[in-house]
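Shown below is the structure under consideration.
This part shows chain A:
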Amino acid sequence: MINGISINYYLLLSAVLFIIGAIGVMARRNSIIIFMCIELMLNAVNLLLVAFSTLHADASGQVFVFFIMAVAAAEVAVGLAILSMIYRNVKTIDTDILSNLKN
Partner candidate 1 sequence: MIKLIGLVPLFPLIGFLINGFFGKKISKGLSGIIASVSILASFILSVLIFMELNHSENKSHIVNLFSWINSDTLIIPFELLVDPLSSLFLLIITGIGFLIHIYSIGYMSHDEGFARFFTYLNLFVFFMLLLVLGNNYLIMFVGWEGVGLCSYLLIGFWFKNTAYNNAARKAFVMNRIGDLGFLLGIILVFVTFGSISYNEVFAKAGTVPTHVITCIALLLFVGAMGKSAQLPLYTWLPDAMAGPTPVSALIHAATMVTAGIYMIVRSNVFYSISEVASETVAIVGVITALFAATIGLFQNDIKKILAYSTVSQLGLMFLGLGVGAYSSSVFHVTTHAFFKALLFLGAGSVIHAMGGEQDIRKMGGLSSKIKITFITMLIGTIAISGIPPFSGFFSKDEILAHAYEHSPVLWFFGQVASMLTAFYMFRLLFLTFYGKFRGTHDQEHHLHESPPSMTFPLIVLAIFSVLGGLLGLPEFWHMPNWMANNLETVILRKDPSTMPHETEWMLMGIAVLAAIATIYFAYIVYMQKKTLPLKEGDKMPGFQKLVYNKFYVDEFYNAVITKPLDVLSVAFHKFFDIQIIDGIVNGVGSAVKGIGSGIRLLQQGNIGFYVISMVIGIVFIMLLTFLI
Partner candidate 2 sequence: MLTALLILFPLLAGLLVFFVKGNAARNLALGFSIIEFGLALVAFCMFKHNPDACMLTFDHAWVKSLGIHFSVGIDGMALLMIMLTTFLVPLIILSSFKNDYNNPNNFYGLILLMQMALVGVFTANDGFLFYVFWELALIPIYFICLLWGGEDRGRITFKFFVYTLFGSLFMLVGLIYLYNHTNVDGLKSWAVQDLYNAGRALTETQQSAVFWMIFIAFAIKMPVFPLHTWQPDTYVTAPTQGTMLLSGIMLKMGTFGVIKWLLPVVPLGLEKWGGTAIALSVVGIVYASIIAISQKDFKRLIAYSSIAHVGLISAGILSANQQGIQGAIMQMLEHGVNVVGLFFIADILFRHTGTREMDKLGGIRGMNGNFAVLFLIILLGSVALPLTNGFVGEFLLINGVYQFSATMAAFAGLTVILGAVYMLRAYQKIMLGDRNDSNVAFGSLAGTDKIVLSIICVVVVAFGVYPKPLNDVAEEAVKMIMLNLK
């Protein structure tokens, strides 16, 4: 029990967030939105980590979260930079069209 809310609710919430994110990644074609969905999945995991960290009264979970946030921020920076470069060159960020690596 964390502040009167059962751990199950945290689990449920993060699962829902994760699935929303996953479906977003799978279904959408706009790269920006895919990016946001990835962030959503990361945050779902973050939430879970924090929740368990509090539950077990162990700080290492929160340390992980900081790591993830830092890495995510770096990733977003690099990712957005790549996207903007792609957009400049190809004039689109639709992932169905961006399949040149196939060959």
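Assume a contact is a pair of C-beta atoms (placed from the backbone, for glycine too) under 8 Å apart; a residue touches a chain by one contact, two chains touch by 3 or more; residues count from 1.
Keep in mind how these were chosen: all candidates are chains of the complex that A comes from, given by their letters.
This is a predicted model, so every value here is computed, not measured.
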item	value
Options 1 or 2 - which one, within this complex, touches chain A	1
Complex contact set, residues of chain A against candidate 1	22, 25-27, 29, 34, 95-96, 98-102
